[in-house]
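All protein chains but one are shown at their positions in the complex.
Now for chain A:
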Amino acid sequence: MGESGAGKSTLARVAAGLITPATGQVLLDGEPLAPIHRTREQHRRIQMVFQNPDSSLNPSHSIYRILSEGMLLHRTLGASGVRPSRAAITQRCLELLNMVGLSDADILSRRPQAFSGGQRQRIAIARTLAVNPDVLIADEPTSALDVSVQHEILDLLAALRQTQGLSLMLITHDLGVANALCDDIMVMRGGTSVVHKSTEEFFADPGPQYAQDLLAAASSVSITPQSV
């Protein structure tokens, strides 16, 4: 969490291997990761859902291709060394769409422009699930969506976190969402971590003045956990 310009998205991009940090390193299960040029397996383990669903899917590719290219690259479908059949890929794509609440088989042949923002964000989440990641980074995944759709996407992320055993790194402005969805909260300001605590501890004692102000400001609006 943190105000705009605090460095939340930058931190997410560093974790995802998109940019090189000025200092420090990214550890996954205690193992240091290269800033950008990671192994294929390291790429597979950390996936990211972006803020704007309108630009997060390749407009010239079908949904089938968008969902299948990751699983083919990382060979997460079928026996290793054997390219899965088109039928098997289609079946897996439909399973992935089902996981994110999309069930129309016609979806696979269509392109991203045919879908609403919420549907595109679901497809973007399905794409990440195709490679069985361990960590899912969600960079304000609902900020570009309607309020009603925001809740659906957050519900979906909460459910996937449980059913898929995903570690979720959620970037949000909404303390209520953080309270409902996260085990730990990190507040950032000016590119550094101001506080990093368990959610329970944070709400009991936010710590530094900036975190207190943030909590107070959120309380004056509402920090009631939403329906996630």
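We take it that contacts are C-beta pairs under 8 Å (C-beta built on N, C-alpha and C of every residue); 3 or more make two chains touch, one makes a residue touch a chain; residues count from 1.
Rule of thumb we're sticking to: contacts and distances are computed from a predicted model.
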From the options "Imidazole glycerol phosphate synthase subunit HisH", "ATP-binding cassette domain-containing protein", "Peptide ABC transporter permease" or "Sarcosine oxidase subunit beta", the chain left out of the display has the UniProt protein name "Peptide ABC transporter permease"
Pick out which of A:V26, A:L57, A:V100 or A:A126 touches the chain that's been left out of the picture.
A:L57
Which of A:V26, A:I89, A:V131 or A:A178 sits in contact with the chain that's absent?
A:V131
Where the unshown chain meets chain A, residue by residue
13, 16-18, 38, 40, 43-44, 46-48, 50-52, 55-61, 69-70, 73-74, 111, 124, 127, 131
